[in-house]
Each structure stands twice: as C-alpha cells, then as structure tokens.
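Reviewing the structure listed below.
Right after this comes chain A.
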Amino acid sequence: MTTLQSKVPQGPIKDKWTNHKNNINLVNPANKRNIDIIVIGTGLAGGSAAATLAELGYNVKAFAYQDSPRRAHSIAAQGGINASKNYMGDGDSDYRLFYDTVKGGDYRSREGNVYRLAEVSGNIIDQCVAQGVPFARDYGGLLDNRSFGGVLVSRTFYAKGQTGQQLLLGAYSAMNRQIAKGKITMYNRHEMLDVVIIDGKARGIIARNLITGEISRHSAHAVVIASGGYGNVYFLSTNAMGSNATAAWKVHKKGAYFANPCFTQIHPTCIPRSGDYQSKLTLMSESLRNDGRIWVPKNIEDAKAIQEGKLRPTEIAEENRDYYLERRYPAFGNLVPRDVASRAAKERCDAGYGVNKTGEAVYLDFASAIERYGKEQAHIQGIHNPSEEKVRELGEAIIEAKYGNLFQMYEKIVDENPYKTPMMIYPATHYTMGGIWVDYNLMTTVPGLYAIGEANFSDHGANRLGASALMQGLADGYFVLPYTIGDYLANEIRTGAIPTDTPEFDEAEKAVKERIDFFINNKGTHSVDYFHKKLGKVMWEKVGMARNVQGLEEAIKEIQEIREDFWKNVKVPGSVNEFNQELEKAGRVADFLELGELFAKDALNRNESCGGHFREDYQTDEGEALRDDENYSYVAAWEYTGKPSEAKLHKEQLEFKDIEVKTRSYK
Partner candidate 1 sequence: MSGYFSSSVGRKFFMALTGLFLVFFLLVHLIANLTLFFGADSFNATAEFMGTNPVIQVMQPLLALGFIAHIITGIILELKNNSSRPIKYTKNNVGANSTWMSRNMIITGLMIFAFLALHIINYFIPIKTTHVENHYELVVGLFKNPIYAGIYVLAFIFLGLHLMHGFQSSLTTTGIRQEKYQKCIKTLGTIYSLVVALGFISIAVWFHFA
Partner candidate 2 sequence: MNLTLKIWRQKSPKDKGQIVEYKVNDISEHMSFLEMLDVLNEDLVAKGEEPVAFDHDCREGICGMCSLHINGEAHGPDRLITTCQLHMRTFKDGDTIFIEPFRSKAFPIIKDLVVDRSALDRIQQAGGFISVNTSGNTQDANAIPIAKAAADESMDAATCIGCGACVASCKNASAMLFMSAKVSQYALLPQGRVEAADRVTNMIKQMDKEGFGNCTNTGACEVECPKGISLNNIARLNREYLKASI
C-alpha cells in the first residue's frame, strides 16, 4: 500500500502556512503570461480561483455548464460565512475556529489544512467587503454576526438569507473584470467530459458545447476541478438540478484518488418532500435554528392525530411537546451540528412521532422567539403591558427582518404561514465532505490536476459546520490555490503552448464521442430520470442517514444492477449536435451510477460512526455515534482500477498534534 504524501509542512501549526508560502516555488510575472490554466466550475471556489489566477497573470479558461458563471449553485447558500474576526469580542480566534471545525468534523480532517482555513478566513471578509459585498451591518455601521450550529461564538457574517449569492456575485464581478481584460476566456454552457493526461500530467480537457453539441479540445499547464459535490447521487437533494460529479468522476477514473465518499452531509432543516413527482428539496437555512425550536409531540396519539390531519400543532399544549434537541443536548440545544440534528430528527420520526402525512417531518417553531422579541421591542418602544397581539405583531416584525425571505420561500412552497403555524422540516442531502483527494497544495494524485472547494475531500472531515462551505470555497480559490499552484507551474515555464493534436487528445475525444453516440443510438425503454430516481432511492434508504452492513451490501448489488440496466435500456431522445438536456443528464447519471457504488463501498469499509457517516452497528447505548480512532483515523482514498467494486484503498493516516481527540459531545 502506498502512503499518500499530504505534504503538510513541518513546524508549529501557526507557522505552517506562512513558512510554506515563503518556501514554495513561484512563477515570475513574465512567465505567467505563457501559462494556461483551465478551471472547471465557476462557483465560489472556481470563480474566485479563476479571477485570482487571471489577476496574477495566468491565462485562464473557465468552464461552466450554466449560461453564466453567476448561476453556480454556491448562489443558493443562505445563512452565512464563518470568519474568526472576533468582532463580537466573544473570545473567537483562529485556533477556536480551527478547533471547532476539526471537532465538528469528528476528527477526520487534516489539521494543517483546517488551521490554514481558519487563518485566511478573516482575509475573506476583508476581501469581500472591498469588492462591495453588502454584508449585514449594525446601527453603528459595523459588520454584524450571527451564530451557527456546533459553535459557542458568533462568527458568521451574512447578507440576509442570501450570503452565497452575494459572495458569488463578488467572485463573479472579479471574474468579469478579468474577462473584460481578456485574461479569462469564459466558456458558458460547456461541460467538461474528460481530462487529458500526457506523460502522467494533466494537460487539458475535452468539453462539449451544450448548445451546439460540438466537442472541443482545450489544453493547459494545469487543470483545476471546482465542480462542486456529488449530492445529486441521491436524486433528491438540495443541490441544483444540474449539479453533477462528472468532472470529479472523470478525473478519478484517470488517476485521481477519491477520498471519503461516504462522508455526506444530510442537512436537518429542509422542507419535507410532498410527493413522488418531487424534483428537488429546498433548504431552510441553519440560521433559523438561532431562533426556532425543534419539537415533535410527546405523546404518540397526538402524533398520529397530526399525521391524519385531525390535530393542529398549535393545539398541542406546551407540556405535551418534546423539544428533543434541548432535552438530549442541553449545552448546544437547537444549535447542535447538522449530523447530530439530522439523526435526532430521524430517530423521532422512525419512532412514529413525525408530523406530516408521510411521518417524515418535525416542527421548527418560532412562537417563543416571536414572543421574546415582541416583549423586547415593546420594552424598547416604551409600551407597558402590551397586549398579546401587540407582542406578536412586534415579534413577527423582528423575525421577518431576520428571515423574511426564508419565510416567504417556505410559504410559497408549502402554502402555510410559518409565522402562525410552526414550519415542518426534515433532513435532506445537502453537501458532500468527501471528494477528490488533495494534498496540502490542493493537488490531486495526478500532477498538474487540482481540486478545490466542495469537489475536494476538503477540510471538513466527516461533517461540515454551517457557514463553512463558503469559507472553504473562497479560501481555496482566493488565497490558497493561487499560491500553491505556482509550486508546480514553476517547473512548467519551459513547456510552451501545449498542442491538442496529440494521440492523448485523440483518444480522449474518441471515448467521449463514442459514449455520446451510444446514448443517442441506444433507443432503450426508460428515461434517464427513471434510473436516476431508482439510484436515489437505494442511496437514500441504504446509504443515507443510517447505514448497516446488510443494507450496504444490498446497495452495492442493487446499484450494479441498476447500472447494468441503464446501459442496456436507457433512452435518450434527440440528436448529438444540438441542445439536448436529456443527453446531458444521461452522462451525469452514468457517472453517478458508478460513484454511488464506491460511496457504498466506502461506507461499508468504514466500520465506525463518525460525523455524517452513521453505522447502526457502531453506536453508544444512547444512540450517539461511536468512533473508532484506533482503526479508522485515516482518510480513505480510493484508486480506480477499472471498476468501482475493485477500487483500491489507500490510507492517509491523520495525526492530531494540536487538538486532543475526544468523543464529540454537545450535551
């Protein structure tokens, strides 16, 4: 078994990044002009990387499947972005953010990377403010913060419930500046369908123009994958419809190891599904847990009555409600990390206490927050003995100011007024902590191939804390990759322009075309979605929030069967050389059908429960995750050898020198 070289620099954790930057190779400005870099994806990570690399002087080619970089799914992030600014003076520091992130990730992340992330987090806020991102401010004109799950300080910067949008538009504006200068060539509505490896190095990609169907070759001295996560393997997730793992999976098949695929985040506060036709799930920001209290009925009879529509939640008396998070985790209460909150919801619903007709929902109730804020406001406005209605009115106004757009979104979807009746929520797949394995420089196991943002296996270990995805995406793109990529490119200054008329490009293009032709000519019996839904069902039921050996073994077998069926019977209408959305989906689902199997295999391999990976056979008597640090304190990096089932495991042992590894407790 090869040992993976994480290349984390030596020295005290506080100095690692500074020392590393001082010692790595740089490319001089004149040479940067002769170096091309391809960036796949234009979300927070890809967009910020493309802009920064172009600013530094590299020639950047950026690819997005959407019609504009501004539409990448980072835009949907609602709640906020963490940074250890300690503006609130509540004792925050780089170390504390580092500590919270490692602990929140259930001690399955790389210390050096996480510390660096915390270290640059403050810079992100400075940068974004300079770019004109309109973060929320207090009446003194200074930046405001709120709290997120799993931490004891307020360090989350936000722009209403649209923080991801504002940060992405910031990165997009930085990109626009470079596009206007000609330093970034933007390929909208293009999808990368393979990476080209020459002499062991990543040298380019094959892309399809989604409008014309034209297949084109693009060469570069380095390729950066910033295509996001693979949550859509579940079919239903909070990801965008187009979010896909194709770029990540293609590079995996060409030699990049795929790490910890089983670490997936199931977000506790999403709008429950309402029917079989459902195409996606909608997230309700974690920030709602700042003020919302989660509960189910205490008595099973009440739960039954609610499920049958005979009882309304407002009719259940306070003493008959079970605020199960507050009961089980008094220290963190409703603000426990996401994995804990999700499992607790599932536990209650499995026990029969769910509160909608499917039995898969719990309440998120704002009544006490409305009352609290109402009284506070009445006091501020000098209203003595305010009536109940007045308190409600004042309180609702505050809630509206804080979460108005989320409440509106909820009402539009569910057709119920969340100010009056508690919201219904249920966990849904949201983020993937696993991804392409990268070293400290964010380079994959293929030289010249990088992965950033959600696409890499990241800094979040087995569970990501709220408001940390935006932080990581921007940290990688603005402040890490632009430096570390120089270390590799310094040796490429003599390479010159890379021709695309080589056998390697020929071969890659041929394979891509053959696959596309296959889909069109197959003329099978079932649509792409049919297979995707089947895969999603298996993934959710057997590789979802709770996993066990039997289920995982079944899942692997069933996924293989679905895949076989897919390649025999998939039906893709239309033709190759046109705008063909079914054809796009077919390629993506084909890759999910392989990734899903590796996912289950990884879950089966990891005989412990940690973070988002919960194995029913490894739990404490109280139903908490039971980690096995002795045997599984490693990153599972899988090497592709021809089939997902035959993937070869490589272990990167994790060392914890600056944090004492403990059982995670939020009690």
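The candidates came about this way: all candidates are chains of the complex that A comes from, given by their letters.
Just so it is clear, contacts are C-beta pairs under 8 Å (C-beta built on N, C-alpha and C of every residue); 3 or more make two chains touch, one makes a residue touch a chain; residues count from 1.
Remember, it's a predicted structure, so these values are computed and weren't measured experimentally.
Visitor: Quickly now, which of 1 or 2 touches chain A in the complex? Give its number.
Guide: Here chain A touches candidate 2.
Visitor: Which bits of chain A are touching candidate 2 when the two form their complex?
Guide: Chain A reaches candidate 2 through residues 48, 51-52, 55, 66-73, 75-76, 85, 87, 120, 122-132, 134-143, 159-160, 162, 165-166, 169, 172-174, 176-177, 179-180, 186, 188, 211, 238, 240-242, 274-275, 277-280, 282-283, 408-409, 412-413, 415, 478-479, 527, 529, 571, 573-574, 578-579, 581-582.
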